[in-house]
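Sharing a structure with you now.
The complex appears here without one of its protein chains, the remainder shown in place.
Entry: chain A
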Amino acid sequence: MTDAPPADQSQTVRPKYIGKKVERFEDPRLLTGRGLYSADIKADRMVHVAFVRSDQAHARIVSVDTDDAAAAPGVIGVFTAADFPELPELSAPSAMKDYHATVCPVIARDVVRYVGEAVAVIVAQDRYLAEDAAALVMVDLDPLGATADPVAALEPDAVALHDNVPGNKVLERVFETGDAPGEIAKAQHKVSARFRMRRKAPLAMETRSYVAQYDSGRDQLVLHTSSNTPGVVRDELARLLNIPGNRFQVVSPDVGGSFGGKGSVYPEEAIVAMLARDLERPVKYVSDRLEDLTSTSQAFDEIVEATLAFDKDGTFIALDAEVIGDIGAYSIVPWTAALEPVQVVSFLPGPYRTPHYRGRVRGVCTPKPPTGPYRGVGRPAAVFAMERLVDMAAATLGLEADEIRRRNLVGPEEFPFRIGSGIRWDRSGFLECLEDAASSVDVADFRKRQAEARKRGKWLGLGFGTYAELTGIGSRIAVAPGMPINTGNETASVRVDATGAVTATFATASHGQSLETTLAQIVAEELGVRPSDVTVKQGDTALTPHGTGTYASRSAVIGGGAAIVSTRSLLKRVKEAAGALFDVDPDTVETGDGEIFVPETNHRITFPELAQAVYSDMKALPMEARKPLEAQENFDPYLGTTTAATHVAEVEIDSETLAIRVTRFIVAEDCGRMINPLVVDGQVHGGVVQGIGAALLEELHYDDTGQLLSATLADYLIATAAEVPALDVHHLETELPENPGGFRGMGEGGTIGAPAAIANAISDAVAHLGIEVQELPMTPNKLFRLIAEKQGKD
């Protein structure tokens, strides 16, 4: 017996799928070698491409001699810029002031601007023969000089990389609220530093791969691409190659990770598409790892000089920052060079109240591959700099790391809160995440362990990294300022076909995010079927009129929102048809677990039975009731959602070898309502480990002439399982955001918080030596130099 009120019928009969650890529908094929990645595609008469790439950073092309290559066995053609009278040029326009769009011919025409830029393309019967021939191409380059260092590139005597980019300064932007310089000048307490986050590689395990197929009879071009933004690629190449979208299909099949590196439009995509059309043969290009490290867009290369002023209680007063972003040789298409460095100054004030802020950013062209989107965009460098300043301030006043954050984080009652750069934070668990993380580490006990370990020659350190980010950004905010692409909406179409099966179609493009499962969970819960009854289709421009893809922590929020509003429209149709069939008010019809019924009656049919009545059986329903069971709705959150987290890292440094190990890692995050906790955990883990890489291992090391010195996976190191501790993730759900599902984006957070937390942990570990971390990655070599410099000074 119970006094509880009778349960809502729909609640009791309809299982909930959102929030469940549903096993992924992607897995059976991916686990058994039955996936289809672009490189797996084969076609009759297919030809293979190899590129001849520049081995100099900045040079005039004197000549490209292709005669020997053209005569080599199996070669079908050798092409240079001169062979394409209408050579497409990639250029990223923007309405942003003080911005100069660079121009990048898809094959270098007169000048090369980074090592790895394509100069010639070989087409041959197989890749081995194509590479043989590529070795026979003679490229005569006349060096133009190179200023690889971004600070030097801004000096008056620097070598200019582009005629239309005066002083190599591709963009400049200032955010200002209040009077930061004035407040800093009169403040009693302040800390300053020059932070450097080194250039890194997104390094998806699948390298960029493209297959273009042209059906000349139908004049139809299909490009299979490892891109995570097939819609963006379709729109841009349709324009450049002058093909209407209905005769040009871009498909992202299974994609082996991106992390941003496959989210821009690449010259090679244009080239294979052009060649397939010109040669009337399928054309395949699969980049090798060297090409990946030298021609895929690279990540955050920034210098942040910043000052934080605060009062005697540790309350922040003002923040001032000068940021230089090394954007490489070209402004990335379509996002522009503003994407990464501008967001550093946008997000620098972080989740804190800092009344006065001034942040200036300058983007600088240097002869290196373009930087582009990378997981976290702008925030990893911003959070690294700000969180270091916060800890430096705490050290000045003798406060613990959690206490100074507690005093400055935007409180629950203060939302919505606008920070000095203009970004608006909505309610999210800023303080709750901090408190959860802080209570998970016993700081007093840690200090004891730290003191004891030091006697054994082990330096332990504890570090916090607290941040907030905007995710699931709607059309109000361009992902990069002034960029003429709407990334803020998603259209879903959901239908029940004549067999009663459910198909949901999106313009997203999963490259590991599990969207075939999570979007199916959402549709299933809203429609009243099982997730396994729903097939999600995505990553194919033929399916949708518009859409951009999956990136920027957008697909759960915007795609999930579109799934909800579209499925609700479909459910209305289902209820109308069932109501007519049962001869009842449609509002009394319920669905659940694949059945359609009226509670407490004998009216109960399956989705296939309803489909039969609607589509095939011409007697069950009157003609006007036989409307197709299909709905398509758009969702645009207009603004974004605010996701917050605090990361805590514990490190151990061996005082003899200076080897740095992360020994413990805790994440407390608020991503709103979880669709699939397994997937959320997986995204956090993966992000954190990329953050560990950024903090300790990953560096694309360029010399003064623009040559990459870490161009293999033996030189460019990423974390293996052995460098990573067990990861402890705590999910907090404070107040759900005001969107249909209550979801917040969370795919990038791991990469945002981890570098800062580790930098602070290392700084804590070596504080007794009077040194601290101002550059990432921090390696044993760099730590040795810091100690030696300090000892030299003392």
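In this text, a contact is a pair of C-beta atoms (placed from the backbone, for glycine too) under 8 Å apart; a residue touches a chain by one contact, two chains touch by 3 or more; residues count from 1.
Simple rule for what comes next: contacts and distances are computed from a predicted model.
From the set "Tryptophan synthase beta chain", "(Fe-S)-binding protein", "Carbon-monoxide dehydrogenase small subunit" or "ABC transporter permease", the protein name that UniProt assigns to the chain left out of the figure is "Carbon-monoxide dehydrogenase small subunit". Interface note for the absent chain: among A:Q56, A:T102, A:T207 or A:S555, the touching residue is A:T207. Among the residues A:P150, A:G231 or A:G256, only A:G256 touches the chain that is left out of the figure.
Residue-wise, the contact with the chain that is not shown comes from A:L30, picked out of A:L30, A:A70, A:L144 or A:L769.
Interface note for the absent chain: among A:L397, A:A625, A:I718 or A:I771, the touching residue is A:I718. Take chain A: the residues that touch the chain left off the picture are 23-24, 26-37, 39-40, 42, 126-128, 203-207, 254-257, 259, 286, 288-289, 511-514, 678-679, 681-682, 684-690, 712-714, 718, 720-722, 724, 726-727, 750.
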